[in-house]
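Missing here: one protein chain of the complex. Every other protein chain is in place.
Going in written order, the chains are labelled A and B, and every chain counts its residues from 1.
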Amino acid sequence: MEGKEAMISLILSTATRYLLPLLLLFSIFVLLRGHNEPGGGFVGGLVASAALALYSIAYGVAAARRMLRIDPRALIGVGLLIAIGSGLLSMARGLPFLTGLWVERELPLLGKVGTPMLFDVGVFLVVIGVVLTIIFALSEE
Amino acid sequence: MDVVLAIAVGGLYAAGLYMMMRRSIVKLIIGLGLLSHASNLLIFTMGRLIRGRPPLIAPGAEALAEPYADPLPQALILTAIVIGFGVQAFAVVLIKRVYEIVGTDDLDQMKRTDEL
Partner (left out) sequence: MNLILGLVLTFLLAALAPRLHALLKETSGWVFAMWPLAWTIVIGSLAQQVIEGDSVYIRYPWMSQLGVNLSLYVDGLSLLFALLISGIGALVLIYSGSYLKRHRYLGRFYLFILLFMGSMLGLVLSGNLISMFVFWELTSLSSYFLIGFDHEREEARRAALQAMVVTGMGGLALLAGLLLLGQAGGTLEIAALLKQGETLRTSPHYLPALALIVIGAFTKSAQVPFHFWLPNAMEAPTPVSAYLHSATMVKAGIYLLARLSPVLGGTAAWQLMVAGGGLVTMVLGAIMALGPSDLKRILAYSTVSTLGTLTFLIGLGTPLAAKAAMALLLAHAMYKGALFLVAGAVDHEIGIRDVRRLGGLGQFMPVTATAAGMAALSMAGLPPSIGFISKELLYEAQLHALHSPTLLAGTGVLASGLLVAVAGIVGLRPFFGHPIHRKRHLHEPPLSLWLGPLLLGGAGIALAIVPEIAASPLISTAVSAVLGKPTVVELRLWHGPNPSLALSALTVIAGAGFYAAQPFLLDIAARAHLKEWMARWGPQRGYERMLQGLNALATAQTRLLQSGFLRFYLMIIVLTTIALVGSTIIIPEPLSRWLSRIVDARPYELIIVVLMGVATLMAVLTSSRLAAVAALGIVGYGVALLYMLFGAPDLAMTQFAVETLTVILLVLVVYRLPRFTRLSGRSARLRDTALALAAGGMMTALMLMVLSAPLKSRLAPFFAANSLTLAKGRNVVNVILVDFRALDTLGEITVLAVAAIGVYALLKLRTE
């Protein structure tokens, strides 16, 4: 890995440093607007994981893991739990599993909030977890 | 245009299958990638092509206005793309591990290791 580290260009590492927060923000934006505009959990998750994958190429997997703080494998579990949990909420109300429930009032920034949105957050986290688990495991070989 | 895409899909299938029938495992991966593009494009074309009218409900409207691109094939393909990535990653890693252990990329040779 030593030789490769040296080969990473200054441009990539500098660009990544500034691009990463932007891309992460963008991914959340894509996730949240997905219900009304093109986007959603799948695309958002892919954008975020692409950003972190780029970071891991520039600075190494260890740095990317520190940056992420959570093990991507845990993200898979958390995401699945959120997705299932969003479906269970409606069952608590006596409705079939995964029926959409919505908060009456529109919230600032987020607009209408409901369980399908929560479900999409679950998808988002699963996608990030899956892609990064694979990429990190491969890079660490 | 749909006829053009039908021909393109046929070409992608032919190329993908040809690559999958090679003895080299790396070509198998490339073939798999081509095949999944072909299948996604097939479903997309089967849902009929509408230029530039995404299935987004315009602000102020209550429902989609005709004509619009069929949203259902799109939803199917969207997950297929992501799952395709997962499958491809798995295949790549599997092949990599097999190569490390068996030491050959020739599927015919691998069959023989099976018999040992």
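Throughout what follows, a residue touches a chain if its C-beta (ideal position, glycine included) is under 8 Å from a C-beta of that chain, and two chains touch if they have at least 3 such contacts.
Since the structure is predicted, the reported quantities are computational estimates derived from the model, not experimental observations.
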Selected from A:20, A:43, A:68 or A:89 as touching the chain missing from the view: A:43
Contact set of subunit B toward the excluded chain (per top definition): 1-15, 17-30, 33-34, 37-38, 40-42, 44-59, 61-64, 68-72, 74-75, 77-79, 81-90, 92-97, 99, 105-108, 111, 114
Residues belonging to subunit A that touch the chain removed from view: 30, 34-43, 46-47, 49-50, 53-54, 57, 73, 76, 79-80, 83-84, 87, 97-98, 100, 102, 112, 114, 116-117, 119-120, 122-123, 126-127, 129-131, 133-135, 137-141
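Operating definition for what follows: only the chains that are shown with their structure count from here on.
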Where subunit A and subunit B are represented by their mean Cα positions, the distance between them in whole Å: 23
Parts of subunit B lying in touch with subunit A, wherever the complex brings them together: 54, 56, 78-79, 82, 85-86, 89, 93
Subunit B contact footprint on subunit A (complex, rising order): 36-38, 42, 46, 127, 130-131, 134, 137-138
